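Note that one protein chain of the assembly has been removed; the remaining protein chains are unaltered in position.
All chains are identified by letter, namely A, B and C, in their written order; residue positions are counted from 1 within each chain.
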Amino acid sequence: MQTAIQSMPHGAAHAEPHAEPGFLRQYVFSTDHKVVGIQYGLTALIFLLFGFFLMLTMRWQIAHPGQPVPVVGPLLEAVLGQVAKGGMMSPDLYNSFGAMHGTIMVFLAIVPLAVGAFGNYLVPLQIGAIDMAFPRLNMTSYQFYFLGGIIMFASFFIPGGAAQAGWTSYPPLANAIPTDGQTFWLLGMVFLITSSLLGSVNIIATIIQLRAPGMTWMRLPFFVWAQFVASFLLLLAFPPLEAAGVMQLMDKVAGTSFFLPTGLAVGGAVGQASGGGSPLLWQHLFWFLAHPEVYVLILPALGIIAEIIANNTRKPLWGYKTLVYAALALGFISFIVWAHHMYLTGMGTTIATFFQTTTMLISVPSVIILTCLLISLWGGSIRFNTPMLFASAFLPMFGIGGLTGLPLGFSYSDIHLHDTYYVIGHFHYVVAPGTIFALFAGIYFWFPKVTGRVMNEFWGRVHFWGSLIFMNVVFMPMFVQGLSGMLRRMSDGGATYALRPDVHELNRVILWGAVCLALAQIPFIINFFYSIARGPRVTSDNPWNATTLEWQTPTPPGHGNFDKPIQVYRGPYEYSVPGASKDFTPQNELPAKA
Amino acid sequence: MNKLLGLPEVASAHGHKVDNFIGYVHWLMIVLFVGWLCYFLYTLYRFRQSKSPQANYAGVRSHFSNYLEVGVAGVEALLLVCLAVPLWGEVVGKFPQAEEATVVQVVGQQFAWNFRYAGPDGKFGRQDMAWVRDNNLFGVDPNDPNGKDDVQVLNEFHVPVNKPVITQISSKDVIHSFRIVAMRSTQDAIPGMRIPMWFEPTQTGRYQVYCAQLCGNGHAQMSGGRLVVDTPEDYAAWLASHSGASMSFE
Amino acid sequence: MSGHSPGNAPVQIRKYLAIFGLMLLATLMTAGASYIPFGNRSINVIVALCIAGFQAFLVLGHMMHLLSEKKMIYGVLAFTAIFLVCMFALTILAHHDLPGATAD
Partner (left out) sequence: MEIPYTVKARPDTGLYNAKVGLWLFLASEVMLFGGLFSSYVLLRVGAPGGLWPRGWLNIPLGTLNTILLISSSITITFAWAALKSNQFGRFKVFLGTTLLLAITFLGIKSFEYRDKLSHYQVTLNSGQVVDGHLVERTADHLVLHGVEADSPKAFLDRRSREFRQLQHEEFKLATAEVKKVEAYKPRMNTYLALYWTMTGLHALHLVGGILVMGYFWGPGSRMWHTAPEHFTNRIEIAGLYWHFVDLVWVFLFPVLYLL
């Protein structure tokens, strides 16, 4: 329904092209996909930093249980009061921070950055469209996202603080905690989900409908395919969680028992519940989303990496079609593996066999994608600029993350590894040195197009090496901890369990790794803002000598994107074509003999 | 390999199978990773711009990678079909007979574990959800004579060595996860459900029970649970000394 | 048809009236069937769901013109249907496949 209204062309604004739109119209309530993309990007980067800050505080606390957190501790006490008494994080606060770190990173930082920012900005450009199919809807989806973010952020300051039941929000715990944080979380999620749904409708419709003449499906850059699949995952996997969110909200505010079984005996509200519900139902609905969601985190990242590798090896991607089919297969299978997060909730042989099989199946397209990317390097002429550094580091980092998914994917080994730091290590390798590296690569790569200026190469390299080294210092020890049995979500860092002391000692190593990782971000942040204002201007619209359409626009692209009508003649990665005059042939360049 | 991975001590019959399996999977991972990494680093080195100024449009022509992919999938399938599935079937499917095992009911609560034994008569008192109260976690019918000699203990529970143990796991309030690392056994404790799990301890000793599922602000402190594996004689003595000491419910 | 309408096919009012009639009939039938004791409640459930399925077919196929829709839409809906079925089937199966099921 929404769609119908929003599809109204924003005619009025364009009718008289000379009237400059006001500041608000241009930057805040803009319907231009590029502005919306930038809004998404900046908001998400701030959340990314905030999510990291939460985790730094937590890491400090668990490396030094029972001691006040320096610098941040007193601040927390001043702002949040009792929960940070004496500058120490109480378990409640630890749980809040943990739950919100997960939520913020996934729903407010990475997805908005990968799909909201990169997708919004690049998809119309890369397919040769003048804007998204539904520009007003696009603006609305950012606004929903922003509101959701505000609600999540505000929940830190309500009495009792933010949600404490993990990003997974398993009931009955989520209901049993007698504060309103969970209610805020659920409300925030409803907004975020709505935003994602609107956004993905828009991206899919844009890709289907607005491809420029000649831009056939098999000429789409891989990035566009990745966005296409990711948007489908959002579109179809999120609604069940929205339904579940509404039900949990009812449990919380209307006293129903969708997820509360008969015979609960927790003090307070839950004890009054009528019962008859099922806690596992929530888990199914949650993971029905959350597994596809992790591929939403990784697919756009793979898309970015593919673009950058093709550009910087100066040769076509190897096995483009295979890549596309693998991405589609990945998307499809990701809907039927979700219960591998639930092996130990009590699962019989039949269902466990089913989910193990699908989990192993899904690793095959991942391996295929990675193999194609690796083989693409062979025979190239590799240019090691900052984007390429991040892109190449992505490959082994994702490899570690993906491979450690295998022992988790077998229910038998999951007995020992479930809910340990091994899991934390597994998925951080895919999302942190994986997706975040891809996003960094993307930022360095497309920065000249967006701002018309270039980021500093030297500081980019400093940022790269710092991040690469310290990401590994942070996450590699987690496998050791996990194998030795150390559990996640421990507000004391596992001190009450009989772990080997050296394993325990690793908490300090991780802490210092994380601190250094934070320091390594400073050159990036300064470089980023400095370059926006003062960076050297690009001399060409296509500084990387790239082939895809976004580089065939003015820099930065104006409203409407292209100067001239676009006609596409060839595939996306025509680099080093034998016999061509230069080593790249843009997609819209007229064929030599017409 | 298991040493290398730093897996903790194991004291149950199937425990080393879990460890070995983890070992096999890690072999696969390491071989793949090292292979890929060597190829990757070599490529980056060999095809850097200064050394290879002209890229090759066609790239790799051989189909080696297809064999590789099929190989990976094959090994995964092998692990799955030959090990993971049957072994899981052993853990969750092939339960020992209740008569030949020590049967213990487990109920998690914030933030401790409760254990209940049938007592000398070998019969649990009748239980029903409707009886569950704050002071009657197992929902035992107070009028059933079978329940009179039941044993109920908090946090520390005993079992005899070399005899299968069946634990019936549930929870009173929120989801916990009953995990004994040394037994390589984990099962979520979910309110409203009673899920069986079994293992066979092969060494006497005291082992820590972990709570592996976030269950509130005391989750990290829910570490007081102990499994004590006794010799059969010690176990019998222990059970007798606790018989009938179950709580009274008014 | 006249100037304004892009008019691919003339809108068939008669057809819609027929569908309307069928829909009403089906509604009355479901309501009616629920009063009939078939002996087993699950038969009632099956009958009701079959009638609802028929109504869904009418609404989707004819009123929403799915029967003559474009390939793209079929694709989207086919995937939706598959995932929906998976969600139903697997959650319910999972609830009935617990450890120890094969024990005794």
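By our rule, a residue touches a chain if its C-beta (ideal position, glycine included) is under 8 Å from a C-beta of that chain, and two chains touch if they have at least 3 such contacts.
Keep in mind it's a predicted model, so treat the numbers as computed, not measured.
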- [ ] For the chain that's been dropped from view, list the shown partners it touches.
- [x] A, C
Open item on the list: I'm checking contacts with the chain that's been left out. Which of A:Ile204, A:Met455 or A:Met478 qualifies?
Closed with: A:Ile204
Open item on the list: Please identify which residue in A:Ala244, A:Ala306, A:Leu499 or A:Ala514 touches the non-displayed chain.
Closed with: A:Ala244
Task: Residue numbers in chain C that touch the chain omitted from display - done: 1-7, 11, 13, 16-17, 19-20, 23-24, 27-28, 30-31, 34-35, 41, 44-45, 48-49, 51-52, 55-56, 59-60, 63-64, 70, 72-73, 76-77, 79-81, 83-84, 87-88, 91-92, 95
TODO: May I ask you to list the residues on chain A that touch the chain which is not drawn?
DONE: 1-5, 7, 9, 11, 14, 129-131, 133-135, 137, 197, 200-202, 204-205, 208-210, 235-244, 246-247, 250, 254-258, 262, 273-278, 281, 285, 288, 559-560
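Note that only the chains that are shown with their structure count from here on.
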Task: Winner on C-beta contact pairs when A-B is weighed against A-C - done: A-B
Task: chain B and chain C, separation of their C-alpha mean positions in angstrom - done: 43
Task: Separation of mean Cα positions, chain C and chain A [Å, integer] - done: 36
Open item on the list: Where in chain B do residues touch two or more of the other chains?
Closed with: 89, 91-93, 187, 193, 195
TODO: Could you list the positions in chain A whose residues touch two or more of the other chains?
DONE: 278, 280, 346-349
Task: Contacting residues of chain C [partner chain A, same complex] - done: 72, 79-80, 83, 86-87, 90-91, 93-95, 97-102
Open item on the list: Going by the contact rule set out above, which residues of chain A touch chain C in the complex?
Closed with: 208, 232, 236-237, 240, 278, 280-281, 284-285, 288, 332, 335-336, 339, 342, 346-351, 354
Open item on the list: Per the contact definition, I'd like the list of chain B residues that touch chain A in the complex.
Closed with: 5-8, 17-19, 21-22, 25-26, 28-29, 32-33, 36-37, 39-40, 43-44, 47-49, 52-60, 65, 68-69, 72-73, 76-77, 79-80, 83-85, 87-89, 91-93, 110, 129-130, 132-134, 137, 139, 172-175, 177, 179, 181, 184-188, 190-193, 195, 208, 210, 212-221, 223
